[in-house]
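The complex is shown incomplete by one protein chain, all other protein chains being positioned as in the whole.
In this document, chain identifiers A, B, C, D, E and F correspond to the written order of the chains, with residue numbering beginning at 1 in each.
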Amino acid sequence: MAETGQRPMDLLSKSLNAQVLVKLKGDRKLRGRLRGYDQHLNLILEQAEDLSDGEPQELGTVILRGDNVILLSPSSKTPPRKPKGR
Amino acid sequence: MAETGQRPMDLLSKSLNAQVLVKLKGDRKLRGRLRGYDQHLNLILEQAEDLSDGEPQELGTVILRGDNVILLSPSSKTPPRKPKGR
Amino acid sequence: MAETGQRPMDLLSKSLNAQVLVKLKGDRKLRGRLRGYDQHLNLILEQAEDLSDGEPQELGTVILRGDNVILLSPSSKTPPRKPKGR
Amino acid sequence: MAETGQRPMDLLSKSLNAQVLVKLKGDRKLRGRLRGYDQHLNLILEQAEDLSDGEPQELGTVILRGDNVILLSPSSKTPPRKPKGR
Amino acid sequence: MAETGQRPMDLLSKSLNAQVLVKLKGDRKLRGRLRGYDQHLNLILEQAEDLSDGEPQELGTVILRGDNVILLSPSSKTPPRKPKGR
Amino acid sequence: MAETGQRPMDLLSKSLNAQVLVKLKGDRKLRGRLRGYDQHLNLILEQAEDLSDGEPQELGTVILRGDNVILLSPSSKTPPRKPKGR
Partner (left out) sequence: MAETGQRPMDLLSKSLNAQVLVKLKGDRKLRGRLRGYDQHLNLILEQAEDLSDGEPQELGTVILRGDNVILLSPSSKTPPRKPKGR
């Protein structure tokens, strides 16, 4: 196998506990703190907000099904925070 | 494999018997008590209500096919209730 | 593997020979007696009726391809009936 | 594995050489004599007719790709006919 | 496994070098001589014509990706022709 | 396994370094020199042009994701050209 650069899943790992922006199919946009993921790109976001319609709408903790995701952007401005007790 | 944080399936496990909100493709929204799930994100909701069109519509117990799910949000406000005899 | 609660497929098994309501993609709705299923959620409904357009339309026995299913709701009001000779 | 009732594929097997009605995605409807199928629900219909637009349109023998199928209804009124020499 | 009748792939095999009509998703229709296929229903058509918009449009030899196919109808009127040297 | 005629992948192999026309879902059309492919029908086109909107638009070398492809037509009129140093 040829050189692949950084693996998308490894960048997800580095973004744990940081703020991420997620664009979904159907023109929806969420923001939240990434708490976990799996190989299907299913995601857990904490303190998630739906930014699709003007005012941000609070969603709390959400599980996002990966096949709805178009792109995910780790925000470099958010300092990671210690996860709450696991 | 890199660190993945909390697995989405594990958060589902913790939400068993709690109230969850589920957004589906096609702008539909259901609420109900999570009674079970499998690896495809197929879900069983008890005392489910369809919140898509104004007045909540009672659905009773439903099996939701996972590929319709966009996101699922465990409601932190609902105290888990003992499941009825299995 | 974490605790998963009741498996969606097991609830299907319990609903055999009972009346179920099935919502399909594309805003269609069927009702019928569940005679069988497989792991893809392909279903056999007996005495099926299409409830999508006003008057119920009789369909007899139908095989439903699972990937069209959004949700299935076992009706708790219908007493199971002995299946006809298999 | 729990009891599954009659398997959808087994009902297809019983419907061989009988008349079936097939509803397809995109509001199309075909009728024909079921000559064969495989595990993807790919079907062979003989003396098939397209019933989608008013007048039935004769199609002869067709191979239907399974992923277009919504439902299939074996017509209980058509006596099976001996298949032509295979 | 129950009796399945004639396998869809076997009917394709019998239609090699005969004229076939192929209906595609998105209301397109092609006609051509079937030169080959694989298990995904990817097809090779020779002397293919696009019949979607009034006048047939010549396409020469085409490879059709199977997931676009709705149905394929072997024309019983076209005598098979010896394939050109392979 | 029954006789399958020429395999679609083998025709791709024969079309290497020749000009091909590719129709994509969503009414797009590309033309270019086929430099490579894989089993998903992912393609590399060199000197690719987008022919979808009037004037051809130059794209240079592109990787096309196979699941967007409807059909691919090797142009019999273009003499293959030696590939540039690999």
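One rule holds in what follows: a contact is a pair of C-beta atoms (placed from the backbone, for glycine too) under 8 Å apart; a residue touches a chain by one contact, two chains touch by 3 or more.
Being a predicted model, the structure only gives us computed values, none of them experimental.
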Visible contact partners (per top-of-document touch definition) of the missing chain: A, F
Residues from chain F at the interface with the omitted partner, ascending: 9-10, 12-13, 16-17, 24, 26, 28, 30, 34-38, 42-44, 48, 59-65, 67-68, 83, 86
Residue ranges of chain A at the interface with the undisplayed chain: 2-12, 25, 41, 66-67, 69-76
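Everything that follows uses one rule, which is that only the chains that are shown with their structure count from here on.
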Each chain counted as touching chain B and chain C at once: none
Other chains in touch with both chain A and chain E: none
Equivalent-chain rotation between chain D and chain A, CA atoms, steps of 5 degrees: 155
Chain centre separation (chain B, chain D; CA means) in Å: 36
Inter-chain centre distance, chain B versus chain E - centres from mean C-alpha coordinates, in Å: 44
Chain F, residues touching no fewer than two other chains: none
Topology of the chain contact graph, where touching chains are joined (line, ring, star, complete, other): line
Chains grouped in pairs wherever the two touch, ordered by label: A-B, B-C, C-D, D-E, E-F
